[in-house]
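Just below is one structure, and these are the notes that go with it.
All protein chains but one are shown in place.
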Amino acid sequence: MDFTSNFIVQLINGIALGSTYALIALGYTMVYGIIMLINFAHGEIYMVGAFVGLALVTVFKVHIIIAFLGAMLFCMLMAVSIEIIAYRPLRRSKRLAALISAIGISIILSNLVNLLVGPKPQTFPPIEEILFEIKSYDLIAGAQINTLQILLIVVSAILMIGLQYIVKRTKVGKAMRATSQDYDTAALMGINVNRIISYTFAIGSALAGAGGVLVGIYFGVVKYNMGMLPGMKAFTAAVLGGIGSIPGAMFGGIILGVIEMMTVAIGLSSYRDAIAFGILILVLLIKPTGLFGKQIFKKV
Amino acid sequence: MTLLNGLLPPYIESIAITVGIYIIMALGLNLITGVTGQLSLGHAAYMSIGAYASAIVSLQLGMPFIFALLAGGIAAGIFGLIIGYPTLRLTGDYLAIATLGFGEIVKSLLFNMPIVGGAMGLAGIPYKSTLTVTFILVVIVIWMMLRVERSRFGRALLAIREDDIAAECYGINTSLYKVKMFVLGTFIAGIGGALWAHKIMVLQPRDFGFMKSIEILNMVVLGGLGSIPGTVLGAIVLTSIPEVLRFSSDYRMLLYGALLVIMMRFRPNGLLGGVDVTKLVKKSIKSITGSNFTNKEKKKVKGGD
Partner (left out) sequence: MIKSKKIFWVLSILLILSLTLVGCGGAKDEPAPKEEAKKEEAKAPAALKIGFLGDLTGDTAMYGQNTLDGMKMAVEDINGAGGVLGSNFEIVEADHRYDKAEAANIVQKFVNSDKVIAVIGDPTTGITKATAPIINQGNVVQISAGATGPGVVEIGPYIFRNTLLDSVGGPTTMDYLVNELGWKKVALITAVNNDFSVGLSAIFKEGILKNGGEVVIEESVQDGDTDFSGQVTNVKKSGAEVIVFSGYYTEGGLIMKEVRKQGMSDIIMVGGDGLQAPTFWELGGSAVEGSVSYAGFSPEQPTPEVEKFIERFKAKYGKAPDLFHAQGYDAVMLVAEAIKNANSADPKVFKDALAKIQDYPGVSGNTSFDANREPIKSPVYLLQVKDSNWTLLKKVPVKK
């Protein structure tokens, strides 16, 4: 393999990995945009989504597409209840109080799954049995892409375009944008802010649940602590893109995935995290509000 | 010097030392996050720098413990300056993520440095963090914190936390104060790390992950942001809870998580947030002693305010 083909393969690897970050990052950025909360439990919601999908496929033997939708629905309901129980009462308190509450929820979720399923990694049924055979297609210069990568990238893209449509073109989306701009004024304008916040949690978490099932299919493994690391990376991706910005989260995720893969490609795989986070800090120093973030002027 | 050692049963003594180390670490973070209002998610990184630096001083140079302690604090403080100076320009959660990123970078570099043993880490560090040493350091750090809080410096910091733009208008050089505070906070974290290294005797990079930073942050917020007695209480509560919950080994961490949520639900400002402990103590003393309080003493108390 020559340099170009290697580069293209690693680029595809990076985009595929980045798509999973992006799906989780969207939930972070939406919740942050509307109530300024770093929702630490978001990575665990992604993990629960993967387990719900797995249970639906292996125990209830439903079709993978139904399992996919089932996991999204489950995560929606779960996140809305979490918001009502753990975050809503703290909305008027210091922001860090809600953050600690979110950390508590995250600890509860991962330990609950550990208790129910055990610490052993669970296997997703092979993709050949539930969907299709994996095939590889030739791209230019001998580089290849396989059907799983196409699936992951395409489904993520559809979900993100769907989200963009909801936020930009629907009434709920308009209300969301209004609430995120000014919570109190939105309420005065007759927007039911509580309901809009519930919608935000529901949509963001549905995406995380979808991400969980997709990753389960893609890597074939789900584990009780799988939410932690991608959760942290996704949050980083959201900040890299400019937190609160939806396109920022998408590109932030993909950029982070590609940076990681390129680090591996040049033979520095053991410095993968160091370089990814180093670039993040550099970007923030040059552009303190992330790549797509809006400059915030503080009222005096 | 060995006054306290061996006074408690060894299991309790071990927990008490751990509590003491966490009090020191939490007080350091309280200075950054509680007093100055800069959210840091990478406190464990400074702890690890302090721990490794002190371990190297002990193992390679064979110097007395006091030098190891200082080396730990100074090394962490230097990194605090290097990181704090450029990043403290960032605001709010952008700073949080930069500190988180720094924590991951430090961990990643430690894994790749043969001089500190990589994943295998350093072993054979002498056991020096006795209860007496830890207790003395806790007292010194609390005393330092109180001095800072009551000084002109401390009042400037509070002003920065409440409204940094207004503070700037009153002629407070906010970024200078922020950096100074950050360095002091990381210095204390380094001392905590040095104590940790000489209690646990083995250091590995994975001991200082993101969750360790979060654990320390939990203590500060749970106790009450900016409150010194609160932070101390938070560290005591959150370090002892896992031990107290040991009876139900299966549900232990589940209960720990639930307690975090419940405590925040009912005390969103922290256990001692918004409580003036001095006033509380004075009140209770008054109510106990009642009329026995002489006028002279009352005057003295008033004068103190």
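Read from first to last, the chains carry the letters A and B; within each, the first residue is number 1.
Going forward, a contact is a pair of C-beta atoms (placed from the backbone, for glycine too) under 8 Å apart; a residue touches a chain by one contact, two chains touch by 3 or more.
Note that the coordinates shown come from a computational prediction; the quantities given were computed from them, not determined experimentally.
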{"item": "Of B:Ile142, B:Ala159 or B:Ile262, the one touching the omitted chain in the full complex", "value": "B:Ile142"}
{"item": "Residue of A:Thr29, A:Asn111, A:Ser156 or A:Ser245 touching the missing chain in the full complex", "value": "A:Asn111"}
{"item": "Residue in contact with the excluded chain [from A:Ala16, A:Ile38, A:Leu56 or A:Ala86]", "value": "A:Ala16"}
{"item": "Residue, one of A:Ile84, A:Leu131 or A:Val264, that touches the chain absent here", "value": "A:Val264"}
{"item": "Positions on chain A where the hidden chain makes contact", "value": "1, 6, 9-10, 13-14, 16-17, 111, 114, 118-121, 123, 126, 134, 136, 144, 146, 148, 215, 219-221, 223-226, 229, 260-261, 264-265, 267, 269-270, 272-273"}
{"item": "On chain B, residues whose C-beta touches the chain left out of the figure", "value": "8-16, 18-19, 21, 23, 111-112, 118-121, 123-124, 127, 135, 138-139, 142-143, 146-147, 149-150, 196, 199-202, 204-207, 228-229, 232-233, 236, 240, 242-244, 246, 249-250, 252-253, 277-278, 281, 300, 303-305"}
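As a convention for this text, only the chains that are shown with their structure count from here on.
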{"item": "Separation of chain A from chain B, taking each centre as the mean of its C-alpha atoms, in whole Å", "value": "32"}
{"item": "Interfacial residue positions of chain A with respect to chain B in the complex", "value": "32, 38, 85-86, 89-90, 93-94, 96-101, 103-108, 111-112, 115, 228, 232, 235-236, 239, 243, 270-274, 277-278, 280-281, 284-285, 288-290, 298, 300"}
{"item": "Sites on chain B touched by chain A in the complex", "value": "33, 39, 86-87, 89-91, 93-94, 96-98, 100-102, 104-105, 107-109, 111-112, 165-166, 210-211, 214, 217-218, 221-222, 225, 250-251, 253-254, 256-261, 264-265, 268-270"}
